[in-house]
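For chain A:
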Amino acid sequence: MYQAFIFVLRKELLLAFRQKTDMVTVLFFFIIVSSLFPFAVGPELSILKIIGPGVVWVGALLCSLLALHRVFETDFNDGSLEHLVLSGEPLTVLVIAKVSAHWLITGLPVVIVAPLIGLQFGLSVDSLTILLITLLVGTPVLSLIGSIGAALTLGVRGGAALTSMLILPFYVPILIFGAGAVVADAQGLSIDGHFSILVAMLCLSVALAPLAIASAIKIALE
Partner candidate 1 sequence: MNIWKYSSPQYFYPLAKKMATIFFVFAAVFTVWGLYIGFFVAPTDFQQGESYRIIFIHVPAAWMSMLIYLIMSFWAAIGLIMNTRLSSMMAHALAPTGALMTFVALWTGAFWGRPTWGAWWVWDARLTSELILLFLYIGYMALRASIEDPRRADRASAILALVGVVNVPIIYFSVQWWNTLHQGASVSLTKSPSMATSMLTGMLVMALAFWMYSIAVSLIRVRRIIRDREANAAWLAESSGAQ
Partner candidate 2 sequence: MQWESIADFFAMGGYGLYVWGSYIVTALCVVFEILDLKKNR
């Protein structure tokens, strides 16, 4: 079981590193989208400071969405997803491996670059640290929940747009507590509550999302 996990994770990462365009595209998408906001609202640093955390969070969320359809789609199309299901290994474990790979490839780079974007919005070092931590806890939840949508829409017309439509409402709580933590801290409030809830959401989605994803994959393959 452990070996199967490592095997799938390695395969995914190897493929991603061999073809770096995916990673690079997502990363630059994040940087460009976030950089658009100052043009839209003006260069006033006091305003940018307020919207900064929200912009970074929405950017991270869009990046997660952007790469979602690749989590299972290529494997679904070339039939290797069916092999995985029939391999006899628990599907939930394989699913966690694939989602982890998705997060490592698209989520983690975004988290690492986020403080740089934060600097552009005039966030303080404190705010940047909190932004980094909340993103680190929150983006895996985005990948997990998003993968449910990706699995449900396998081979369905409408593709990426449909996936986004299904999934975005479920992103609302993470957005609220993720960006909210940075704002609360800037106002001098405690962020223990925000942080605990983010961690709780991570635990809940680690426990439940793989089950939903696995059943969705089975349904798609029938």
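These made the cut because all candidates are chains of the complex that A comes from, given by their letters.
Assorted remarks:
Here, a residue touches a chain if its C-beta (ideal position, glycine included) is under 8 Å from a C-beta of that chain, and two chains touch if they have at least 3 such contacts; residues count from 1.
Computed from a prediction, not measured in an experiment: that's the story for all the values here.
Candidate 1 is the partner touching chain A in this complex, chosen from 1 or 2.
Those residues of chain A that touch candidate 1 in the complex are listed here as 145, 148, 152-153, 156-158, 162, 165-166, 168-170, 172-173, 176-177, 180, 197, 201, 208, 212, 215-216, 219-220, 222.
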